[in-house]
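Here's the structure we're looking at; comments come further down.
Let's look at subunit A:
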Amino acid sequence: MFRKYLALTGLLIFTLCITGSLGAEPVQQNKTVILATTTSVQDTGLLDVLTGKFKEKTGYSVKAIAVGTGQAIQMGKQGEADILWVHSPDDEIQFVKEGYGTDRTTFMHNDFVVLGPKDDPAKVAGSRKASEAFKKIADAKALFVSRGDKSGTHKKELKLWKEAGVKVEPSASYIEVGQGMAATVGVANEKKAYCLADRSSYLSLKDKLELVIVCEGDESLINRYSLILVNKDKFPKVNIEGAKMFFNFLLSKETKEIVEAFGREKYKAQLFFYDYEAKQ
Partner candidate 1 sequence: MIKVEDLEFGFKGSFTLSVHSLEIKDGEIFSLMGPNGAGKTTLLNIVGSFEKSYDGTVEVFGQNILDNKFSRFCRKEMTHIFPQPYLLNMSVHDNVALPLRFRGIKDSTRIDEVLDFFKVSSFRDKNALQLSQGEKHRVTLARAFVANPKLILLDEPFLSLDPRYKETLIQDLRARIKIDKATALFVSQDHNEILGLTDRIAVMDRGRILQTGTPQEVFTQPSSVEVADFVGVETLAEGVITGKQDNLCSILVGDKLLKSVSPFQKGDSVLVCLRPEDVILSRKDETTSARNHLKAGVLQVAPWKLEYRITLDCGFKLIASVTRQSVDSLGLKAGETVFASFKATAVHLIRRNTGQREEINRR
Partner candidate 2 sequence: MNFILDGLKEGMRLICNLDGEVLAVVKLSLFISIFATLISVLLGVPLGSMLALGKFRMKKLLIALVNTGMGLPPVVVGLFVMLFLSRNGPLGFLQWLYTPVGMILAQVIIATPVIIGLTLAAVQGIDPRLYQQMLALGASKRQAMFVLLKEIRLSILAAVIAGFGSIISEVGAVMMVGGNIRGQTRVLTTSIVLETHMGNFDIAIALGLILLCLSFTINLALTYIQQHKVRPL
């Protein structure tokens, strides 16, 4: 009896493996590319469009793992990803310097905006530089909501505070929510506070918010995205062929068109700006 039962369980697990591998995407090493990227790329929906297009064209399946910038970089450092698409320049440069990755290419950008309540108690509106805005917020002891999750957005925010010469720590006027963009903006909205958000997120959440843009356009608010190939020499298991194919695809004219057109219809504005000189 025990043998029959073992056989049944074994059969079930075997069937599962077969159907699992049939029903899902091909799991062979060659046809799968693991992309470590950040949530801000995924949240707009741009990532899905691009990976879909890429699959159509090449048959390659991109496993896009959208996590925080910190985790994405860490995945690269362990060879758990084939290609990175992140937006944290300092970390990226360090990453390549330490030999974990190659071919760092900054290829597109969007920007951040400083959001605040309509009545703008800290009188931020009109500031030319973002750091200036932040200083005003600190001086007025107005409430600021931070993502606090070591994401690209969070790191940008911390950089701006540093530029403004302000030391931040949790207090009655500075709270860290440790969550994604939508949640952070949501809290700021509820509490009529200031926060830093990427424009794409703001545009998609605008209708539900009473917050407005109080500072934008400053050079320091630009958010640049880069691609990095994970170093095959260091991590032999990396699918370098697949990674290169996706890399080239993202740096193609076709992608440029997709990126620049993205979101225009929905938000009546361009969300992303393509910088790379695409050759083909």
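Candidate entries met the following condition: all candidates are chains of the complex that A comes from, given by their letters.
Note that contacts are C-beta pairs under 8 Å (C-beta built on N, C-alpha and C of every residue); 3 or more make two chains touch, one makes a residue touch a chain; residues count from 1.
This one's a predicted model, so the numbers in the text were calculated from it and none came from an experiment.
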item	value
Direct contact with subunit A in this complex, candidates 1 or 2	2
Touching residues (chain side subunit A, partner candidate 2) in the complex	1, 5, 8-9, 12-13, 16-17, 20-21, 23-25, 27, 29, 34, 39, 42-43, 48, 51, 61, 63-66, 78-80, 179-183, 185-186, 201, 204-205, 208, 235, 237
